[in-house]
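Removed: one protein chain of the complex. Kept in place: all other protein chains.
Right, chain A next:
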Amino acid sequence: MTFKHITEEKLSLPTEFPALPSMGGYVLFAGIVRDINDGKQVTHLEYEAYSEMANQMIANIIADAFQKWELQYADCIHRLGKLNLGEVAVIVSTGSIHRDEAYKANRYIIDRVKHEVPIWKKEFYINGSSEWSKGCVDELHEH
């Protein structure tokens, strides 16, 4: 199954901006698989989601961002399945007339996606062990 905001396909960075003449600022965030977490050497990750629900929740978060800021453009796509180091896990892109709103909306979307959307990460370590990420139970959501 493929959804607009959830995919098992490899993510590529966009090579062109959305063709919107009023858009003067465009912000792109990419979440990338890194090789270390909590001091443990990571070899790869697996992402799992409650896909139908995750897709709808991301769509709702984007709609909320459009309500909060005067955006020209906003999108988010999250990858599932096995991801190797350096691969892109999530892309959030936002555009607005001026840069400020694009920056703020981008941060808002990735923070909410990270903390609210039912997507989970399993980390695989160099010693052969693996562990589900504990996720965020911190109300401040500042990490």
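The definition used in the following text is that contacts are C-beta pairs under 8 Å (C-beta built on N, C-alpha and C of every residue); 3 or more make two chains touch, one makes a residue touch a chain; residues count from 1.
The rule we apply is simple: contacts and distances are computed from a predicted model.
> Suppose you had to identify the omitted chain by its UniProt name; would it be "ABC transporter permease", "Sulfate adenylyltransferase subunit 2", "MoaD/ThiS family protein" or "Nitrogen fixation protein NifU"?
The record for the missing subunit names the protein "MoaD/ThiS family protein".
> Given that one chain is not shown, which residue among A:27, A:74 or A:117 touches it?
Checking each option in A:27, A:74 or A:117, the one touching the absent chain turns out to be A:117.
> For the full complex, which residue in A:22, A:41, A:84 or A:133 touches the chain that was left out?
A:133
> Which chain A residues touch the hidden chain?
The list for chain A reads 31, 47-50, 52-54, 56, 78, 89-90, 110, 113-122, 132-137.
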